[in-house]
Each structure stands twice: as structure tokens, then as C-alpha cells.
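What follows is one structure encoded as C-alpha cells, with my remarks underneath.
The complex is shown incomplete by one protein chain, all other protein chains being positioned as in the whole.
Let's turn to chain A:
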Amino acid sequence: MVDVSVVVIVYNDEKRLPTAVQSVLNQALRSVEAVIVDDHSSDGSFAVAQRFAERYPDRVRAFRLPSNSGGCGQPRNYGIERAAGRYVMFLDSDDELDRNACRAMVRAIETTGADFVSGLCVRVHTTPRGRKEKPWYRWIYRQTRVLDSLTDDPDPLVWDTLATNKCYRRSFLLNHRLRFPTGIAYEDFLFTARAWLAARRVALIPNTVYYWHVSDSPERRSITQRRDEIGNLADRLAMHREIDALLAERGLDTVHLAKSVKFLKHDLVLHLRDLPLRTEEYRRSFLDLVGPYVAHLPTEAYHQLRPLQAICAYLVAQGDGDALLPAADALINPHKTAVPLAEREGRIYWSTRHLNDPLGRELLDVTDLGYHLKPLHKLAPRTVVTGQRVDGRWLRLSGRVTNPLGRIPTPTSSRVRGRLELTARRAGWRVFRFPLRQLVHRGDHLTWAADLDLGRVFHPIGIVDHVWDLRLVMDIDGTRVRSRLTVVHPDLDTAPLPVQPLLPGLGADQVVAEVSAKGHLALRVVPSTAVQHRARTALVAAAGTPAGRRSRALLATARRVPRLLASEQNKRWLYHTVLCRLPRHRGLAVFESHLGQRYSDSPRAIYEELRRRDLPMTAVWSYAHTPDGFPRDAVLVRRWSLRYLVALARAEYWIDNQGFPSGLRKPAHTTYLQTWHGSALKRMGFDEPEVQLRSRAARDRLRADLGRFDAFCVRSHHDMETLIPAFRLNPAVALPVGYPRNDALVRQRQQEERTGRRTYPRIGAAPHLPDHRRILLYAPTFRGRPRRRTAVRPLFDLAAFAREFGDQYVLLVRSHYLERLVVPPSAAEAVIDVSAEHDTTPLLAAADALITDYSSVMFDYVLLDRPMIYYVPDYDDYVHHARGTYFSLAEVAPGPLAFTEEELFAALRELDTADTEYVKARRAFAERFAAYDTGTAARAIVDRFFLQEGRR
């Protein structure tokens, strides 16, 4: 018996059929036959098939349906009937099998005993610029798996609905009478769903088995790629309804839920992307068709979507076509603010409609997306084109700009100006600017109009800059707000408009309006004469030749040269070979805190002590991004800049709390004072498995970096036992004086105890404090870099906090500088984001109580002897599964551990009454972790390092 029968179906595809059939004949597994079924083509497809059958009589058989069926179902069913192999696969005439496909699939099906096996399909995009391969749902196929039950993992069934990347036992297809539905598109959906439901066992393999050739040109799109036909949509929905019925029959609710989520995330979004470019009539029928289907999906599905997907799905279900368009626009262009938004009871909503519906109110609540906190220059308000007309050499445009939450002020209070800008999508260094004829503020939107004298003003090169993008740029009191022009009507005026290219004669000299893939207005420069056409094709051809590719690569390298020269590696070289030979600059101290991110911490305390005592020295502070907030009386240099490196090479002192750039040798004349930035709960340095697993060279580099320290501040015996060995430091470098940054805390406590009066330092972000409320500081530890565009959710509900404690407490939240916090408007009174403050110490000093988790601020705050609460919802995870801790926080914590929001709020309610029981624990904690912090660290350090005469 033949091992595998590959059913190859073809309709009017004589050109590509041979490649498909050849991919079957080339299989590494020899025992494979091709069963070609021609769906009554009108071209020579069948003749091609017959020629193969004649040449390979044992391996190829050719059949022809008596009449055209119009789909893939009938020919495939026909092929199943005629297949002779133990296993069956399907191949379309425009696609290919990988050489090892059959071997890998048969091996998997036989070793696992599965009814069918599914492998990775790769979509191949062939464009004039080359071939691009994109794996289709790779995440499903990362590893070899055997699934015995759909409920274990419904994802493969739900997401990978292709019938072609699979290999079925023929007996399985026959026993379960599995056939493709006919006369309908998307037949794969139903077929694979039925196969999944019938199978006892399915194997998944990561091997690439199927190459799906995707044609990007509109004429050659295959049936399912034509999403613009409403009939297609009806077919798709019919398939989904049938599958839903099958799942309901079997009571597979979890699978149905997963499938609904997939429909809303994937299928619906595919159609929504096209929606702005469709006619009014299409949009109406779209909503009529899809709305009722979506309305019947389980509402839990919405909660597994991203916010904008959920909004779109909800608006589709509600049949709200007007609101849907901007929502779909925001889905495609997530940086945009697409609607005016509305504030209700301290929350931000997508629209004012549907808020009486509890589900609508929940889904349309976009407070957490942080639109209300977006800086003006990142607002990108949606701008739609309301009029567009070609008039001789003029392009006349008008449009309207959304004014979200009234962020664009009225002209009476500020200066709002606008213009249009035209830039080339590629090769774009030139900008053409056009003034607006009119810009009118109308409350929740602005309208504008402009006449672009393209014929006179616009001069494209005409051969490399084919596409030009238009933007509206508004200047609001000096802040620039940019937005692209969204097209919402499919009937664009595409009359050619003559322009004057820079290359007269050769360059194309007409522009035509078009819509970009993301729905924005663009201008395409098109050739009008044969000479211009030839010039363009010649250039494209030349760019494709080896010489052309080489020169393009050369150009790309040339552009990179400045960056290559300024690489850190080159800077290190410069530092070591040149700068280090410069003479010592007596009294020069380079200060840095948190890699230049802040002007803060112990380096700042030492710096201020030096200034206070007015000692002769030159202070240099390094900053990472901006010098804002750094002291004016110091020399400010950007980290890694030439001046920075010169300063490091010549300095007498390096003072920092984290680490000067790795790999920079410390000059012989320099003393490196490492203050460090916190005692350790988590394992550090060489106690981290990740560090231990590094290569020997990397470990040696780290050891060398740490070996630069001449003095290392420690605060207790705990530091001596943890940080010193973890950093492989010689105990002799330990400087047992405590942290200079904590001097202020110790002094404040002493002063308050002496005077009996609480004092509050001024906080830049909250100058009105203190008021009648008590101040809480929430300083959680950094939990890893957040993903792009996702705001960090606070670990507890700030709005709920504000409701209950708003008149009692004000909460200062300090998150890591890489994290972004969204405070809902309703909590704006009670919660203040102090993450941008440079220094933590004044915040600690001001706070009447601290909420933290694993952050090292606990070791500092304890010096103030005020209440502390540990909010640790992820305690087990953090302590046991991450890199581990030096001691058990639960055992020694000088404050209650709250594992849930309720426990946290309960702890806040009894903050004072419960605190008495922790007073002793706090003393012990301070004794264990902060014994050396006596308020004299900065003075001791200055005395020791800066006062000695005749040093070295």
C-alpha cells in the first residue's frame, strides 16, 4: 500500500500546478502518490496533470470533475474517494509541500498513534523585493505535542483552521465520513473542526510541512483572500454557526469560549481593518450580518480581549456603526486618540452612549489606557478628511480633528495654529509645508481647510519617492501635535494632478491621491510618459542587480558610519588608549546616581555635604537623558559622552551607587567610592543563578568591574554577609559608615524626637502637602520592564483606595522610572504619582507610613520608626520561584504582610492601633539591617576621603 496520497486540487492554474506536483514527487518519503483533481478548468491545467500521470504512472493520477464546482470542497472530496494511501494530505495547486513533510508526518502519526498530525504552515509572500516567509501560528507548533482531549488545549482547533497542513489516516476520514462542505467558502473551517471533534488523539509537530503562497496583488488573490465580498462574510459566519452548534452539541463550552475569543480577536478584526474603505451600503450590511452573531457570543469572551478589541466587538454587537469607525481606526492605529472621550464620575469613557448598559459601561471604560495623562505631543487626535478635490494644480482639502477631553484649548486662551506637511515615505528628508486656509475650534472638534498648490510648490524627485504621506501639524502654545489624515469615504478624487519633478523629463510628473494600508491619505507620484515609465522600471531593475544590491548595502553602511564610530566599543578604546593618558585633574569628582537616571541617593548626599563645607573641588554630575533637575553648580555631562569619558579618565574620585560603565578601567590616580543603593533581600551578584551561568569571560568582566571599588558603603553585618561576598569584594573595602542618603532620615527622627514636632520636606510633585490628610508612600519594587504600550496596572485599585481613604490619606506612588502609572481622574485628589521625583529620601521623610513589598526602601524607612505595611500579593512567586532571598521576609517583617487588597485596606484602617505590636520588631529590624546608619555617613566619608592632606 502507498504510504501517503496527496490530493492536489487545481482550477485554472496550469502555470503553478507543476511546482505543486513536483513538491509531492520530491518527497523524501518515497511511498507517496499525487491524486490530482481538476475542478473542470478552462485552461490547460488538466492537460498538465495528465502529462504528469503519463510520466509517473505509479505515482501520479489525474482526474477531472464533470463540471466546475466553484470551491475547494468538491474536488477534495473526490480526491478522498480515490486516494489509495494509508494516509491522506491535501495540497492546493498554488502551494508546495516541504521535502520532509510526509516523512515527518508519517513518523509522528506512527509513533504516537494519532488519527491525524498537524505541522507548521509557512505563508510565503512573493513581492518584487523578494520572498518573505511568515510562519502561521508558530506558537501552537513550538514543540512536538500529543493532544488526547480538546479541552486540554483548544488553541490548535480554534486558531489553525487549515485542512492542508495536516496528514490524516485515511481510515479515520472514511470511518467518520469526514468530507468538506461544498458550495461554500471557508470549507476548511468546518472540515478541520469536525476532524478535531472526531479524533481521539492528534499529534502536533514543529516541522514546516506546507508552504502557502500568498499573492499580494489584487488580481491574483485566492477566494478567501477576497474579504470585500459580502457573500464571503456570510459564508464565514455560516461556518462559525455550524461549528458553534457542533460544540454546543458536545457541551464543549470552554472550546466555544476560546473560539469566540478567536473570532473577536482575529476574524472580526480582519474585516474591521477594511471597513473604513468600504461604501456606506457595505458597512450597513456588514453590521446587519455580523452584529447578531457577535451579540450571541458569550460575554466572558470580551474580557479576554485587549480593550480596543473589546470596544469594537461591543459596538458591532450593538450595531453602532457611527462609533465603530473611529474605534476600528484606533484598533489599527493604537497611538491615536480617536474619539472626544468623556469623563463621568472620575472615569474616562470611550463614548457617552451605552453607559446605561452595565457591560457597555465596563467595556467602554478606558481609564486604564491613560488617555487623560497622555502628554499633548503624543495625543495624535484623529483627523478625518471631509473634503478632497483636485482642482487644476490645486488639491483642496478639508477635515475635522477630534478634540479629546477638550485637550486642545480654544483660540481665546491660547495660540493654536496649523499646517499640512508632506513627506516621502521612503527617501524622505524633504518636507513640503502648506498653510491652512482655516482652522475653527468647535468644542469637541476642530475643522480645517487648506488649498495645496501642489503644481507649484511640490517637487518630488520623481523616481525613488513614489509615495508621499500627508500630516496635519498643529502648534498649540509651542507644542506640536501631529496627526495623519484618515480617509472615511471610499470615493476619493483620484484625478491626476500635474507637478514639477526635480528630474524633469525622467521623473514622474503627476500625483494621484490614494489610501494607505492603515487608512490614511497619501499621494502617489505616477509617471505620465513612456520615458518616465522606462526610467522608473530601469531603476527598479538596476536596484535588483547584484551591483545595485551592493551599492544599496554600501549606502546603508555609510549611513550607519556615525553610529558605528560612536559605538561603546570604540569609546572604550578611545578611553583606554588616549584619554587615560591625560593627567589627573586634582579635586575632580565624578558623581553618578542610578546610571545617570537621577540626581539622588548617597552620591547626592555626599555632594551636598561637600558643598555645605565648601571644600575646593570640581564636581561633575553625569545624566542619562536630560540634565533637568541636576544641580546648576556642578558640571553636567551626558553619560557616555566624550566629556564624560574625559572626566572619568582625569577624575580623582568616582562616586556612584550602581556602577560606572562596564569595561572602563579605573585610572591609577582615581579612588572609586561605591555607595551602593540598598541592602539586599533578593540574592545579588554571584548569588544569582543567572550570573553564575554566564561564560567565564563574562564572569571575569563582572569581577573586574566590581574589583574597581576602593570603598563600599555597608550599613550592617547583614551587608557584610550578603553583598560583600556576593560581589566577591575584599572585606577590607567595606566602609561601615551607613548610607549617606539616610543621614537626613536619622537627623529628622532625632530632631522630631527632640522637638516633638513632625516636619515635612517639600515635595515637587505635591507642593500643597502636608494638608489635613496623612501621607502614605507606596513604593513597590520593579517588576520587570513593561511591554510596549501597556501601562503598569497598580497592584491595587487606586479608585477604591480613593473612595474609602480619600479624606484620610493622600497616597504618593513611586514606581520605577521604566514603569508608567495610570491614576484615574476620580483618584487624582487622593493619589499622586511621584515617580518622576529625583530623590526618594524626601518622600520617605514626608510619609507618615510606608507601603512596600520587597524593595530596599524598607531598610531605609525603618530608620524613621514609622508604620510599614507589606503588600505582597505575589509573595510565593517572588520569594520561591524568582532568584530567592537572603532571609525570610515573613519572619522578620516589622509590619503586617497583606496578601490581598482587602487585607491591605484592613491594615490601613487599623494603621495606628495595630502598630504598637510592631514597635519591637522594628527596633530589631533596624538593629539587624541598619546598625551603622547614625546620621554621620556623609561627614565621615568627606572627612576620610576629601580632607586628608597630601594624598598620594
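What to note about this one:
Heads up, the rule we're going with is that contacts are C-beta pairs under 8 Å (C-beta built on N, C-alpha and C of every residue); 3 or more make two chains touch, one makes a residue touch a chain; residues count from 1.
In this text, contacts and distances are computed from a predicted model.
When the listed names "Putative glycosyl transferase", "ABC transporter ATP-binding protein", "Cytochrome C oxidase subunit IV" or "Holin-like protein" are checked against UniProt, the chain not shown comes out as "Putative glycosyl transferase". One of A:Asn68, A:Asn100 or A:Gln500 touches the chain omitted from the figure, and that residue is A:Asn100. Within the full complex, the residue among A:Gln569, A:Thr626 or A:Ser695 touching the omitted chain is A:Ser695. The chain omitted from view is touched by exactly one of A:Gly70, A:Pro206 or A:Pro761, namely A:Pro206.
In the full complex, chain A touches the omitted chain through residues 3, 28-31, 98-100, 103-104, 106-107, 138, 142-144, 205-208, 683, 687-693, 695-696, 883-884.
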